[in-house]
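Here is chain A:
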Amino acid sequence: MGRILASLLAAAAMAAVPAMAQQPPLRIGVPLPLTGALAGGGNQILWGIQYAAGEANDAGGLLGRKIELVVEDTKGEPNTSATVAAKLATQDKVDAFVGGFGSTSDYALLNALQRFEPIFMHAGSSSVRLEEGFGKHDWYYHIYIWDYHRQKAAVTFFKSIPGAKTLAIAYEDKLYGTDGSKFTQQYAKEAGLEVVMNEPYRAGTPDFAPILNRVKGLDPDILFIIGYSGDNIQIARQADQLGIKPKLLVTQGAGEKRSDFGPAGDNVVVIDLWSAKQTTPGLADWVKKAEAKRGGEVVSSAVQGYVAMRTLIDAAKAAGTWDRGKILAGLASMTFDTPYGKVAYTASEMGGKHQLITDKSMIAVQYKPDGGQEVVWPADKAAGKITYPAR
Partner candidate 1 sequence: MNAAGMNILVLRLGFYVAVAAPFVAVALAEHAFLVQVAIGIAVSAILALAWDILSRTGQVSLGHAAFFGMGGYGSALLTPVLGPVLGWIAGLLLCGAVAVLLGAVTLRLRRLYFTIATLSFSLSIQVFILVTPDLTGGSTGIMPPVLAGGSPPHQLLFITGCLVAAAAVSDVFLGSRFRPAFFMIRNNPHLAAASGVPVTRLKILAFAVSGMVAGLAGACYAGLYGYVIPDDVFTTNWNVLPLAVTILGGMDTTLGPVVGAVALRLLEEVARHFVGGVGYQVVYGAVIILFIVGMPAGLVGFARGLLRRRKATERPDGAKARLAS
Partner candidate 2 sequence: MNRFQATVERAGYGALTVIPHLAFEVSGGELLVLLGPNGAGKTTALRALAGTADTGRRALRLDGQDLSALSTWQLAHAGLAYVPDGARCFATVTVEENLRGAFEALRPRAARAERQRLLDGVYELFPVLKQRGSQLAGSMSGGQRQMLAIARALMIEPKVLMLDEPSAGLAPKLVEELFEALGRIKASAGCAIVMAEQNFAAAMGIADTCLVLDEGHVALSGPVAAVRHDERLRVAYLGL
Partner candidate 3 sequence: MSGLRIEGCTVAFGGLRAIDNVTLAIPEGTITALIGPNGSGKSTFVNMVSGQIPPAAGRILLGGGAITGLRPDRIVHRGLARTYQVPKVPKELTIEEVISVPLRYARSDRPLPPGVRSAADLARYCGLRPAGGTRCGQLSVSDLRRLEIARALACRPDVLLLDESMAGLSLEDTEQVIALVREIHAAGVTVLVIEHVMRIIATLCRHAIVLNQGRLLAEGEPQRVLTDPDVREAYLGKGFTL
């Protein structure tokens, strides 16, 4: 039975090919850091974009045309990004851009693209300098949150925990962590949380004992880590091994998986844009399919890429033809059904005109001792209650 179905599907796909072949493919430029320090996130986003494009192509293409991704490595480096931007815009003459990750390289990328005014679906990067620089353009759509959204959400979540009054922050000492720490402190102050520690660490350091040692003495209600996935895992693991368990360890999702943490992850909370476990209608089906395709867990950053591509596809479908003006109008006005739920591009605080995910979409996931995970905040997306204190 299954085999018959498969061959039918294959035949359908074959039939679809000539239809698509009649028209030139839609070329989508995908500039992402695939090598270098940002390669981890870049490759996750790429998968999401590829998955969305694949979905559309399997279903007969977009507007009867096959979607062709022109993937270029920016290395997360400004000059390479600008070069890639120029190549995609002038050589490949792509119809739209989906991608971008890494704040300064994306700044250079957008800087170089400005005069072409392409449709740009920005999947990564949260530096407000990008919002200030390019958010005002009507061709610029930003999916991922801006720094302040994430930190505002984090603080709102902290406030929701009964009894949590003191906060210790450890952040990686480069752009991401430093900006994150700055905004967190600001919002924490407004919310009346006491910040008892605010310490940087070097990304990739093998040793977090110094920070954990300080935490041990301070015994804060929350230890909040703003850093990359490897360091998040390493801190949780070292805290577990050294027996320095804070009342609650909170990290910001950076692409890590529950399974990476092992038992050290028990009761760790991850603030993220998205979780496969959030109670969004229809999500379970999507996750099942995506995970089958991925051959493993689908992480939040992959969804960024997926949604960036998907909203473009939906807007183009609604427009019915590949018309820049119509598509941009659709993007600005439509509500999209995404793994995040029903969302729309709206204006954001520091000048951005089209922002998809804000602090309101964000969630907190708690890793359960049984190896699973559960959304614990906000209440409308939560499947369970937070375990606090965690020790």
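Inclusion criterion for the candidates: all candidates are chains of the complex that A comes from, given by their letters.
The rule we apply is simple: a residue touches a chain if its C-beta (ideal position, glycine included) is under 8 Å from a C-beta of that chain, and two chains touch if they have at least 3 such contacts; residues count from 1.
Note that the coordinates shown come from a computational prediction; the quantities given were computed from them, not determined experimentally.
This complex places chain A in touch with one candidate out of 1, 2 or 3, and it is 1.
The residues of chain A lying in touch with candidate 1 in their complex are 34-35, 37, 39, 71-73, 77-80, 82-83, 85-87, 89-91, 103-104, 107-108, 111-112, 129, 133, 173-175, 177-179, 182, 200.
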